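Only a single protein chain was left out; the remaining protein chains are all shown in position.
Now for chain A:
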Amino acid sequence: MEINLSDDEKLFLIAGVEADIRNDGRSCQDFRTIVLERGVLSGTNGSCRVQLGQTTDILTGIKLELESYDSATEKEAKQPMQFHVDFSANASSQFAGKGGDQYGEEISAAFQVAYSRSLDIMSNLSKTHLAEGYRWKINVDVSVLQWAGSIPDAISLAVIGALSDLEIPEVEVAPDDGGKVSIVLKRPRIGGNVRDEEVPVQMWRLDVQSCPLLLTISKIGTANLVDCSPEEECCIRSQLLIGIAKSVSTPGNDTYQTTCIKQLGGGLLEMESIENMIEMAQKTSIGLYEALAKRLKAEEKRKPGHSFLL
C-alpha cells in the first residue's frame, strides 16, 4: 500500500501525536479493535485469524509433522517451531510476485528469535519430544491478507491464537528394530473392529499463556506509539520490535520479560528513549495478555460449515 503524505500533512500528524491525539481518534497507547477467531482452516492442525481494525488481516495455520532426527548428532533439545511469513499480493501490490519475500523473512527471523527459548517458557512444549529420535515439528505458516501497519503485533497474536488452537495427537511409543522405536497414534477407544481412521485419536493442547508477544513501538516526533496506521508509519523516525513474554513462575504475581529487541527501518535512538519504549511495550503487553487470555477462554469453537469470512 503506497501512502503519499505531503509535508504539511506529516507535520499535522506529528504535532497531533505529540499532543497524544492521533488522526483516527486514538491516543498513543491505544490499539485498534482486535478481532481474533480460531479454528478457521479445518485442514490445518490449528489455525487463527486476527484483524486489527478492518484493515490489517492475518491468517495463521499450523501443520504438524512427525519428524525423525539423528539423536546421536543432536544432543541438545531443539525448539520445535518453524515460522514462515508470507505476504499476499492482496495486502499490497508491492508484495506481488516475490515482492514480500524479504520482509517476510525478516519477520520470520524475528519470531524465530522470540521463540528461541520456547521450550523454557511454554510449560508443556517438551512433550512434543516423543522418543529418542522422534519429535513433532510445528510448522507455523502466516499469511498476511491485508496490510495496514503493525504487522508483527498482529502476527504475534495470530500465532498465539493458532498455538492455542493446535491439537496434537497423543502417541504410543513401541520398541522396534535395532533399539529404535515405532510411533503409533493413541486411540483410546480401540476394539469393535472398525477401521482405524474411524476411531478418534486422543489429542492434547499446548499451554500458551506465556507465549511471547511481539510489539512494534514507534517514535514519531517525541512521542512513542503502539499499533501505527499506514499514515503514521510514513512519519516514523525510528521503530523497535520488542518481544515480551509473560512469566508465570509465581502465580498471581506475573512478571514480564523482554525476550528480544530489534530495530526496524533506519534512524538513531538515545538510550533513554529505548528504555521508555521498552517500558511502554511492557505496559501495553499487560493489557494485551489479559484481553487475549479472556478471549481464548471465552471463544467457542467456530461452528462447522460456516466460513470465517462471513
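The rule we apply is simple: contacts are C-beta pairs under 8 Å (C-beta built on N, C-alpha and C of every residue); 3 or more make two chains touch, one makes a residue touch a chain; residues count from 1.
In the analysis below, contacts and distances are computed from a predicted model.
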item: Chain not present in the shown complex, as UniProt names it (candidates "BHLH domain-containing protein", "NADH dehydrogenase [ubiquinone] 1 alpha subcomplex assembly factor 8", "Protein DIS3 homolog" or "Immediate early response 3-interacting protein 1"); value: "Protein DIS3 homolog"
item: Contact with the hidden chain (one of A:L185, A:I261 or A:I274); value: A:L185
item: Contact residue for the chain not shown (choose from A:D8, A:E198 or A:E270); value: A:E198
item: Residue in contact with the excluded chain [from A:D101, A:D120 or A:D176]; value: A:D176
item: Chain not shown, touching residues in chain A; value: 42-45, 64-66, 68, 169, 174-180, 182-185, 189-201, 304-306, 310
